[in-house]
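Below: one structure in structure tokens.
All protein chains of the complex are present and in place, except for one that has been dropped.
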Amino acid sequence: MDLIILFICIVAGGILTSLGVHMMPVGGAPAAMGTATGIATGVTMISTGAAMTGLFTASTVETMTSNIWLVVLSGAVGSMLMMAFTMLGGNIIYTLAAGIVPVSGRVDVDPITKRPFLPFKTPQTDGHGTPDVSYISGVIGAFLGGSGGALIYYGLVNYADFSAPLAGISAMGIFLTNAVLSAYNIGGTIEGFHDPKFKLLPRALKACFIGSLICAVFASLISYAGGL
Amino acid sequence: MDAEGKVKEKIGFGWPDQRNLMIIALVVSVITAVATELPPAIKAVGLILAIAWGADVVRTITHYGIGTGVPSIGMLALGMGMVGAFAGMSMSGFFATGVGSYAGVLIGVALVAIGGLIYGLVAVKIIKMDIPVMVRGMMELTTAGALVVINASSMLAGTWHIDAVLGSVVASGWIAVIFILSAMGMLHPYNACLGPDERRGRTLTLSVEIGTILCMLLGINLVFADPVNGSLLILVSAIIWIASYVSFVKACMREAYETVGTGLIKTLG
Partner (left out) sequence: MITITIAIVAWALVVAFLAFIAGTFEDLESDVGSQSNPNSQVQLAAQVGYVNRFFNKAISGEPPAYGVYCAVSAGIAWLLLSNGLAAILAIPIGAGIAAIVHMTLASTAHLGRVSAQKRFEQPIYMDVFIRQLLPIATHGFIAVLSITTICYIQASVMPEGLQSVFPMPLLGLIWGITIGSIGSSVGDVHYGTEREFQDRPFGEGKRVTYHGKITRYAECGIRNQNDIVYFCAKHGGPVTGLVFGSILLFENWRSLLGFMIGMTPEAQVGWSIGIGVGIVIVLIVINYLLVGFARKKYGEFVGE
């Protein structure tokens, strides 16, 4: 029974990770020059940074209580906080230090607040900054990514009898494999859920499902054989 | 071609071609991973060869233009390789004693290779990345990553039985150092030598250099528990580090456009 729940935890955590990574607005290298919308880092690394902040909070909470909802939600909220501050800091630099208005390059009007983008966009660029729709998409994406990481950690600690450091580094490893597969699917840059690239999500979910299954097999081998 | 031959002679080490490097690295690192009675200074050679093999595979894959950058694939290899390495090390519990437990580690490495194969197939068939060498490359990369982690753990703990490894490598947290430095050892060389005039010999020398940094740090860790083996490991790694670093710097300075003390920049138009 423990084995089945372990598999469910790791696979569900992998799928949540993939979904979260697809929603984070990442502009890659061009965003650091104000040529693309989103955060100016690579997809893998910003999602890992956010999820690890969440994992850190979740690990402390896990020593206090064993309720699955509390552990997963505290990981999600920690990750959400990190992402929100980072995107706000980026916008401060864009607006106050470089004098740029945050706009998106994929749509002409903001889907959520209905403010127009096109008159404010610099020609020959693909948008710049982190407008409202990308901000909200990033916050939701960090929520899902952090909950995925915390769920993997929870499963490893409670159903595979891993010690806390082993579960922490294994959760980071499994999270990284899912995040990298999703990054390959995106192709480097994405603006959030309003981006047409978001429609490529299903094949990443299938890929992360299979990938997480393999990692779950390894994790169950460690817990079964290590206890002999 | 002739100038390159002369340059290789001066540097003094001609790298074997890719297939031979893979076979040599695989055989040597598996031997040093399985035989736990060897002193750590010899296991260091296996570790360095495995890192060089991984860097070579990364170079081959990213030659085709992977699109999202080099760090991702190093992290993927080490992430899966590390979990698989732990699974491999705990396989020894399945077999009673003696020869059977050696077989456990080998079965673990084989499982990691199969896992890498499935990852490569997923990347090509489901995510539709059309890179020709992806499947074989992913298999080799995860195996190299797992072998590096097994070698490093057995250097620190003296054995790869999972209980000892959990005590001295994971509970102390040094698994994080091993993980990130071996990932850096595989992905830094090609990224650092990126450019149209990149040469394979220089890139692989750089991967050896990072591998020796990892071995020196492991030696510093070992010296407190086991002074003789630890200081021998530091000495051997320091000698290899000096040789590889000096040869890399000299090769770069020789093969750049020009190396000047100072100067103005070329103006345009």
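Note that the chains are named A and B in the order they appear, and that numbering of residues resets to 1 at the start of each chain.
Here, contacts are C-beta pairs under 8 Å (C-beta built on N, C-alpha and C of every residue); 3 or more make two chains touch, one makes a residue touch a chain.
It should be emphasised that the depicted structure is a prediction, and the values quoted were computed from it without experimental measurement.
**Q** Looking beyond the chains shown, say which of A:Gly13, A:Gly28 or A:Gly211 touches the absent one.
**A** Among A:Gly13, A:Gly28 or A:Gly211, only A:Gly28 touches the chain that is not shown.
**Q** Of A:Leu16, A:Leu144, A:Ile169 or A:Ala204, which residue touches the hidden chain?
**A** With A:Leu16, A:Leu144, A:Ile169 or A:Ala204 as choices, the missing chain is touched by A:Ile169.
**Q** From the list B:Leu76, B:Leu181 or B:Leu232, which touches the chain that is not on show?
**A** B:Leu181
**Q** Which residue, A:Leu55, A:Leu151 or A:Ala207, contacts the hidden chain when the whole complex is considered?
**A** In the full complex, the listed residue that touches the missing chain is A:Leu55.
**Q** State which residues belonging to chain B touch the missing partner chain.
**A** Within chain B, the residues touching the omitted chain are 69-71, 74-75, 171-177, 179-181, 183-184, 187-189, 191-198, 202-203, 206, 209-210, 213, 217, 220-221, 224, 245, 248-249, 251-253, 255-266, 268.
**Q** By the contact criterion defined above, which parts of chain A meet the unshown chain? Give residue numbers in ascending order.
**A** Interface with the chain not displayed, on the chain A side: 28-29, 31-35, 39-42, 45-46, 48-50, 52-53, 55-57, 59-65, 67, 70, 73-74, 77-78, 80-82, 84-102, 113, 115, 119-125, 127-132, 135-136, 139, 164-165, 168-169, 172.
What we mean here is this: only the chains that are shown with their structure count from here on.
**Q** Can you work out the whole-Å distance between the CA centroids of chain A and chain B?
**A** Computed from C-alpha means, the inter-chain centre distance equals 28 Å.
**Q** In the complex of these two chains, what residues of chain B are touching chain A?
**A** These residues of chain B touch chain A: 66-69, 71-73, 75-76, 78-80, 82-84, 86-87, 90-94, 111, 115, 118-119, 122-123, 126-129, 162-163, 166, 170-171, 173, 175-176, 179.
**Q** Taking the touch rule as given, give the residues of chain A at its contact with chain B in the complex, in rising order.
**A** Against chain B, chain A makes touches at 28, 42-45, 48, 163, 165-166, 169-170, 172-177, 180-181, 183-188, 203-204, 206-207, 210-211, 214-215, 218-219, 221-222, 225-228.
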